[in-house]
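Let me begin by presenting the structure, written as structure tokens, before commenting on it.
A single protein chain has been omitted; all remaining protein chains appear in their positions.
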Amino acid sequence: MGLDFTVVPSYFGVLLMGAGWTIAITVAAGLLSFFGGIFFAVVALYGHWAIRLPFRLFAWLFMGTPLLLQLFLIYFGLIQIGIDLPAFVAGVIGLGLHFAVYNSELIQASILAVDKGQYEGARTLGLSRLQTLRYIVVPQAVRAVVPPMGNNMIALLKDSALVSVIGVMELTLAAQQAISRTYRPFEFYLAAAACYYVINLALEAGLRRLERRFQASR
Amino acid sequence: MPDTPFIDIRHAAKSFGSLEVLKDINLQVQKGQIVAIIGPSGSGKSTLLRAINELDPLTSGEVWLEGVQVNKKLSHSQYEKHVNQVRQDIGMVFQHFNLFPHLTVRGNITLAPKLLKGISTEEANRLAEEQLAKVGLSEKIDAYPSQLSGGQKQRVAIARALAMKPKVMLFDEATSALDPELVEEVNLVMKQLAQEHMTMIIVTHEMGFAQDVCDRVLFMDQGVVVEEGPPDVIFRNPENERTRNFLRKHLAAQK
Partner (left out) sequence: MDIDLILRVYPFFIEAAWVTIQLSVLTTILGLACGALGAAARMSRLAVFRWIGAAYVSVFRGTPALIQVFILYFGGPQIGIQLDSFAAGTIALGVNIGAYMTETIRGAIVSVDKGQTEASRTLGMSRWKTMRYVILPQAMRMMIRPLGVNINALIKGTALVAPISVVELTYTAQRFIGSTYKPFEMFLLAGLLYMVIIYVAGQGIAWLDRRARIT
């Protein structure tokens, strides 16, 4: 059985829709991982120990185990405790939490690296601790880690392929559907890879622009 | 002149473990007065300045501003509220500017007035324009700190402090981190404030500036005020041997 790419065009619609879902998942999980990362970082640094401790355990588990395993836990675990979420939501939560933990590590280190003078400058003006954190420290810490968080976003895009395994409709699953009808895995997985590659290029270009935009304000 | 001083520091002492950095310091400043604090590094002059707005709280002693005790003993949450309140009345300018790099010049100046005084964005913008005009940097209103020279940064920092309409301004070696050719532009702004009778306490290494601008000069060494008086006396005819030594070395080094 040789290769025959002529079957691919008739499934363009399916692949395109899959690509659309992949982008939607990446954006949704990306936002969750960004705000979740900030939240986790602040909790990990300033939270009460009764919150900090379980959080450390959670971060430790999430950083030491494969994403795919975590997706199984979240998808089947939620069903187990009686929460039957659509696969899409479970996938976004799984991806989002996974990368939130990684972002949180970056932001924590970045918060600790904010110059002491910034706290003094803010406190001298009369800002409270919370205001200093909210308006001065966190915005600076986040800006400083835009490049590595961008790398996490790129990793997230590619890892979004994993949610196909728990049945979330996206690019990889779309390719699988086409394959189940045509029995042409090579052609369709390659086509899917090409789509990922293009989305990845666009994301990288977008992140570079973002980095440049924040250059002056650092 | 009213009887109660505008700023009243009584028996201020501070120690880090067994190291005493301030030993029983008393300082009264009247409204509109300009006081320079000079002395070798490690003399405690910056620590004293930073105690006035509770950045480095005293171990013992009292700091009063216009009849209000700054370093009141309060429960933690009340203390926080109180300190945030009084700090709004005490402007401070740092050696390393401490501008917020993620905000524009406008953002730096308007942040605290908007957050703490609840003024509108338009009003805050007007305030920023007004303060920037005063320090001669109107055209930099939308620049980021990273796009400014050291002297410009420090002038913005002064404008930021002034925008809170403070009752007193503290300067902690405001020109020490600047290249020599940028010092004058900052000095000019400070002189202008002096002419407007802003109450100021200035920790400085610049004897010439202290002599020109200040009403009183304190010489500190090893945590105590060794000598104080009008600039003419301190600089021309100091009584204390330590003051003379310091000035001789310092003036020689500056040449």
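To keep things simple, chains are lettered A and B as they appear, and every chain counts its residues starting from 1.
Here is the rule we go by: a contact is a pair of C-beta atoms (placed from the backbone, for glycine too) under 8 Å apart; a residue touches a chain by one contact, two chains touch by 3 or more.
What you see is a predicted model; the values in this text were computed from it and never measured.
One chain is not displayed; in the complete assembly it touches the shown chains A. The chain omitted from view is touched by exactly one of A:33, A:152, A:172 or A:217, namely A:172. Contact between subunit A and the absent chain runs through residues 1-3, 61, 64-70, 72-73, 76-77, 80, 158-162, 164-165, 172, 175, 179, 184-187, 189-190, 192-193, 196-197, 200-201.
Just so we're on the same page, only the chains that are shown with their structure count from here on.
Note: centroid distance subunit A to subunit B, computed from Cα atoms, is 46 Å.
Remark: subunit B residues 53, 55, 80, 84-85, 87-88, 90-92, 94, 96-104, 111-112, 115-116, 144, 146-147, 157, 160-161, 164 touch subunit A in the complex. Taken in their complex, subunit A has these residues touching subunit B: 115, 117-118, 120-129, 131, 135-136, 139-140, 143, 216-218.
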